[in-house]
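This report refers to the structure that appears directly beneath it.
Here the complex is missing a single protein chain, while all its other protein chains stay put.
For clarity, chains are labelled A and B in written order, and residue numbers in each chain start from 1.
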Amino acid sequence: MKKTLTTCPYCGTGCMYYLVSDENNKITGIEPTANHPVSKNWVCVKGWNSFHFVNHPDRLKVPQIRKNGKMEQATWNEALDHVIARLREIRDKYGNDSIMFFSSAKTTNEENYLMMKLARAVFKTNNVDHCARLCHASTVVGLATTFGSGAMTNSISCVDEADLIFVTGSNTTEQHPLIGTRILNAVQKGAKLIVADNRKIRLARHAVLHLKHKNGTDVALANAMMNVIIGEGLEDKEFVANRTENYENLKKTVEKYTPEYAAEITGLKPEEIIEAARMFAKAKKAMIIYSMGITQHSHGVDNVKSMANLVMLTGNLGKPGTGVNPLRGQNNVQGACDMGALPNVYSGYQKVTEENIRARFEKAWGVENLPSNVGYTVTTAINAAAEGKLKAIYIMGENPMMSDPDQNHVREALEKLEFLVVQDIFPTPTAKFAHVVLPASSYAEKDGTFTSTERRVQRVRKAIDPPGQSRSDWEILCDVAERMGYKQMKYKNPGEIMDEIASVTPIYGGISFDRIDQLGLQWPCPDKNHPGTPVLHVGKFTRGLGLFCAVEYKPSMELPDKEYPFCLSTGRCYFHFHTGTMTRRSRILDREERFPFVEINTSDAKNLGIRNREYIMVATRRGEVKAMARVTDGIVPGVIFMTFHFEEGPANLLTINALDPEAKIPEYKVCAAKVRKIS
Amino acid sequence: MKSLTITEIEQFLKSVEPEFDLRVPIRLHDGTRSLGGLNEGPLSLMGGKIPLKPTSVFFPQTERVFTRESDGEIKMEKPGEKPILVVGYTAEDADCLEFIDKFFSENFRDDLYFQKRDGSVIMVVSGKCGPDGGFLKIAGGKCDLELICDGERFIAQAYTEKGRQLEKKMKASKEVGDIDSLKKMSDELPDDDLKTIQKASELILAEKVPDAFWVEIGDRCIACTSCNYACPTCTCFEVYDRVHDGTTVRERMWDSCQLDGFMREASGHNPMGTEDIRTRRRIHHKLAADVTRWGHLTCYLCGRCDDACPTNIGIKSVSRMIVERYSQANEK
Partner (left out) sequence: MAVETKTEKDKDSASLYRPVFCRIVRISDLTPTEKLFRIEMPEGRDLNQKPGQFVQVSILGLGEAPISVSSSPTRRGYFELGVRNAGALTNALHQLKVGDEVGIRGPFGTFFDVEKFKGKDMLLISGGCGLAPMRSLIQYCEDRRGEFGKTFVIYGAKAPADVLYKDELEIWQGSDIFETHVTVDNIPQGTCYDGHVGLITTLIPPLEIEPEKSIAVVVGPPVMYRFVIMELKKKGIREEQIVVSLERYMKCGVGKCGHCTIEHLYCCLDGPVFWFNEISNLRGAI
């Protein structure tokens, strides 16, 4: 028996626990740690089962190359030589920017760093991105603009100290369970909870106020709250005066968003908006917690800016128990962003467009002519591939066939590619289109770090050896670089990679494996003696003054109409994670949710003659999906909800490929749909 | 009567390491206390109960039932080569083990469990070595040997033949100890928690706890399953097969009655299909159903579910709420 301290591979809460493994190289269970500041003694159901996919028979164990349309087993030499030969050919024929690299929020910081280094230093393209594009791209853009730093401003423990918690677009007890439980506990101890979400999520049962505003009307709600706050003089005048700029512009913009005006848009009662505004403004310490319900819109950045405006207006920043707290959905989506697996920045959000920064990286990496143009995003890359502009994609641990909007569009794009590499631990639907499949190792089989939603950089540790011939992503990437003739991507272990990261990334400057051996550190951590930063923007914003960004309400791209009368919203459920690659291969989790389902309001179901657990068809302008009806009063009439976990009922066949103009995040939360009985 | 220092206990454990598969209190990487071999971390006798489900030593989270190579014979899982020696159970843990021994042997004998349990040796640690200097109840039996801490040393008390054999192997620098005063301290430990769960049990059995109560508690349950996975007397399991390169492996793993799928049938019919019913079951099972079946409570107040529950609805907390709210009504 061996017990290995590591970080959970599911949501961004960043719980640590021990993996228990036996002498046969098999993980037999997990054991909670009693000493972790976030997880304490606790683990959620996904955590308890987070070991179970590791030993699943479906694990990829041997490299494969497509030959005459069929996947055949190959040696690592053959597979990697083929990869670099094809990538070279394509680069030489179509140029550097004809190749795209999908990094992964599931892999470690070290691996994300190497992926962006491979793209930039070796292939000389900024075409590198990852699935943050699909979840919090709007946060990164929105908060970077307003505060100067696109991350959760406060720490998870701040929930315990808040007097008022405003949760919007986050089903926290299901998606970040151990943050959700802190909210429940805070409520038990007397904190007030406002939930703005039109599903009756568990938190709503504990809220003093449950605002069931229409999907996609968050800007109107926030503007109206600010209208009330300013109108009643409840704003934090001192904070506004000393810490922010552009207030007058905001004041002017929100003027027309009277509670009555916003009530029309949001479907709320004016009194509800007024009450929410007063409660929020009058609380001593108020915090906003939000997630995909805010970000996944064609106006996601506007939504995020609205949250920032509301918090600045009330002075709820730079102290414990307050802040704008976007909960990052994946174990390392924060880290993947931090590492610069984004088309516009190197690690630490250093812009590729700035010459002095490029020069620093050129020096550090021993290369010349790093590209200065901003690359494709995950979403625009798929569009470019469909248009024939992008020729090859190297995917590490992502599954766009399941995760990206409009599956038929993604299929068309992947089919058009001249070359697709998929590096993963399981044969995903995306891997079906691959020309080369490279077997990678899971989180339990490698060393590295993940950065949690509260910017806590924590260790991931190898508990067992990877199965078959599979190798860690970092080793594969280094091998590819070496085969490309690049000499400066050789490391003995991930600790060395982190040392390099620290040397080129100011916010990670003080991070090293030694320092985070037992407890993680929260960035910014600029030097070896810095204790880390639990709360951002204390006394001063990262950008200096906080910038009020006044925004107008914009309707979602595709609203329900006569033909498609329902609003389809998508998301996750408690038991599954994202594209289901891991959770659907975990016995207990898969048992809990075995079928693709669609939540529909009781009255809507009654009108359509739909019974609970009956299979129905859900259709949008993109296509049609069969799913089991879950008839419930937990969802408002006119809205239906599906999860994107199920290959056999893919919600993303239905979603619309409408992007936020700045963040390029898809509008997963709103599209027009219809449902019908299957005769 | 042998009175050993921690160093002497460690020496004793090293001396029996060749004969036993040791599961002794150790500190893991970040200081979390656990049960494991001496090579897995420094010995940690002080601090009271180990957070993990102590009975996981004999009933682990996952275990293999059998394997079968394509068309070959079914090969049942074989017992380990060495018997297991557990050190560090509390008196409450020993009570729990006694109960699940009974549970796994009654009617049908669960051979997977007894493969590990048979031949094992249990040593309880008690006395003045609880968390924050607290006193741990003395078991006075229900184990093979007890190490009772007097604040400095551990006095060995053997209760079985196996225990006496091991006691002989202990080399102690002192042969005296005041066990009687320690026993007196143990007897004087407050039993408020016991009274509370007994009272809660009576109220539940007397149908004094309304359904609305379970709805309220269920609303606070996120179904993390930690209560079940930490509880020493929770024994529910799921069984599943996996086929690795033609070899079928049947395994079982801990299951939780707090999950919707726990009792859901293929048709979708679910006798425990709502949160309140599942929450009620969690408490009712230990405090009422088992009282009817086995004649006693099957919560021994180890406190693990209360520690493991992220929303403070472990069995002690819920029992306190039940007693506070419904015992008055009972008296009327």
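Throughout what follows, contacts are C-beta pairs under 8 Å (C-beta built on N, C-alpha and C of every residue); 3 or more make two chains touch, one makes a residue touch a chain.
Fair warning: this is a prediction, and the values are worked out from it, not measured in the lab.
Engineer: Using the touch definition given at the top, which of the shown chains does the missing chain touch?
Structural biologist: Visible chains that the missing one touches: B.
Engineer: Which of these touches the unseen chain: B:Glu8, B:Glu167 or B:Asp255?
Structural biologist: Hidden-chain contact among the options goes to B:Asp255.
Engineer: Who touches the missing chain here, B:Glu8, B:Glu40 or B:Asp110?
Structural biologist: Residue touching the absent chain, from the options given: B:Asp110.
Engineer: Name, in rising order, the residues on chain B that touch the hidden chain in the full complex.
Structural biologist: 65-66, 68, 74-76, 103-104, 106-112, 235-243, 248, 250, 252, 255, 257, 262-267, 269, 271-272, 277, 281, 284-285, 288-290, 292-293
The rule is short, and it goes like this: only the chains that are shown with their structure count from here on.
Engineer: Please give the residue numbers of chain B that touch chain A in the complex, ascending.
Structural biologist: Within the complex, chain B touches chain A at residues 28-34, 36-37, 40, 51-52, 56, 60-63, 219-220, 222-226, 229, 238, 240, 242-245, 253-256, 259-261, 268, 307-312.
Engineer: Applying the document's contact rule, which stretches of chain A touch chain B when the two form their complex?
Structural biologist: Residues of chain A touching chain B: 1-5, 16, 18, 20, 28-36, 40-45, 47-48, 52, 55-57, 173-174, 177-178, 180-182, 184-185, 188, 202, 205-206, 517-519, 574, 587-588, 591-592, 594, 613.
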